[in-house]
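What follows is an incomplete set of chains from the complex, kept in their original frame.
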Amino acid sequence: MSTVLTLDAMARRVKPGMKLALPVDYAGVSMAMTRPLIAHGAGRLHVVCLPTGGMQPDMLIGAGLVETIETSAMTLGEAGGAPCFARAIAAGSIRIVDSTCPAVHAGFLAAQKGVPFATLRGLIGTDILAHRPDWKVIDNPFSETPDPIVAIPAIRPDVAIFHAPVADRDGNVWIGRRRELASLAYASEQTLVTVERIVDESLLSDERTAAGVIPALYVEAVAVAREGAKPLGLWGEYGPDMMEVARYAREARSEAGFRAFLDGADHALEAAR
Amino acid sequence: MSPVLPRERLIVAIANLLDGVRHVAVGASSPIPAAGAMLRRALAEAADAPRVRISILGSVAHNFFTNGSAELFDCAGQGRIDAFFLGGGQIDGEANINLVGIGDYPQTKVRWPGSFGSAYLYFVVPRVILFREEHSPRVFVEKVDFVSAPGTSPEGVHRTGGPHALLTGMGQFSFDRERRRFRLTSVHPGHTLESIKAATGFAFDHDPVAAMTADPDARVLALLRGRVLDELAETYPEFARGLSAELAA
């Protein structure tokens, strides 16, 4: 049985210095948690994006909460580059740990499987590998000739946060075919999920929905947040509001603009209450 | 029939480069590669050749994956993806690509999004097509500032994939993995060997007189302007509208 929390209470589960895992923009980002996380203010975060990051980690960077960002890309998609991220890189105020998508997946998979590392082809000869002292090149023990292969250590986040369409009263969460959300949950110590709605009937009682469910076993807490992924989209529910993302991309280009955008978000929030 | 548009030429060039593939994956926001793949599929059907499967990342209609965003990479690792497209903020003469930034890493002067899956897919997808419309010395450099993915690998490094061709707004190149050099194979109308040389920061091989990119034949163009444009409109409505408007102009 997972706990049902308010967004603010959920944000308080995040402590300074934690490793925080977030999903890619199209998979179900809990944008509703962004503002509460910033208000709560737990900093020095190590944010790891599965496998790329967008608006939410960019805003956390803009708010100064992120010490390290581990990702295979930071982008606002068609709206362009991630402005706070770019500013932080230029200023040298953030540690960037560049990866490649399947390496992030491999790290989460190793955690899921309870093994210290997973291996991945590719990577050899890249500057990504050159800047990853935490990765090791080992020799494939099954090859008769030397065969170097990269070993990626398990990624075990303290907390994962994402948004999904629906949960039930037991805390089971329906993620459909967005299996990366299951990876987040399997690998993370705590998984916090916002949902559009909570239903009374168990999502495991019908084999059709059960196929797309993360069991409550992996879900620490659930909070309801209608349209909780907006302005990003939620598959099967609503598309992204690209105008709003573009407005963010534009306004957040400067520190002051970012602050003004945040204040605007505050006002919008107030207005909605 | 209206004259061949530059972007149509690129689409047709991509369809030609995809001849014989069974499954091609296309990144998000890549309408020209997607159109090329759709044209290849239409050509294969017309020729009664084996079906061409297209996976467009981020598309709903062209998403055959059900195992999250890891599945593309798994699929490539299983040898089930024959062709993929990569670009690059910088591409150098040894086909190294840079998707990370300009200047000294990590505090790069210019920072691009990042390497995405390139550091893996470039190694395991047999036919990687390097595609970059902008053909300028700031893109095509002597040596990339950061290797997101290398064009070639030393012997002993597992590598079942790599660069198959480089297609730009000015021309098309093949890549010799042994010699680690591009060779100009054709120049698009409106450009010359000299203008390409001037716009390219690295040396490349070429015939004394470079071939011009051939015009697509009428049948191919009809397929592109008919069925393919319709299919494209589902996934890239804006791009398709733009192309239609240009054709009508």
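The letters A and B name the chains in turn, as written, and every chain counts its residues from 1.
Note that contacts are C-beta pairs under 8 Å (C-beta built on N, C-alpha and C of every residue); 3 or more make two chains touch, one makes a residue touch a chain.
The model shown is predicted, which means the values in this text are computed figures rather than measured ones.
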{"item": "Assembly formula (labels as shown, counts from the whole structure file)", "value": "A x2, B x2"}
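The criterion applied here is as follows: only the chains that are shown with their structure count from here on.
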{"item": "Mean-CA-position distance for subunit B and subunit A (Å)", "value": "30"}
{"item": "Complex interface listing, subunit A residues touching subunit B", "value": "24, 26-27, 50-52, 71-75, 77-78, 81-82, 85-86, 89-90, 92, 95-96, 98-103, 105, 109, 120-129, 131, 145-149, 177-183"}
{"item": "Complex contact set, residues of subunit B against subunit A", "value": "28-29, 58, 65-71, 73, 77, 99-101, 105-109, 111-124, 146-150, 153-154, 156-158"}
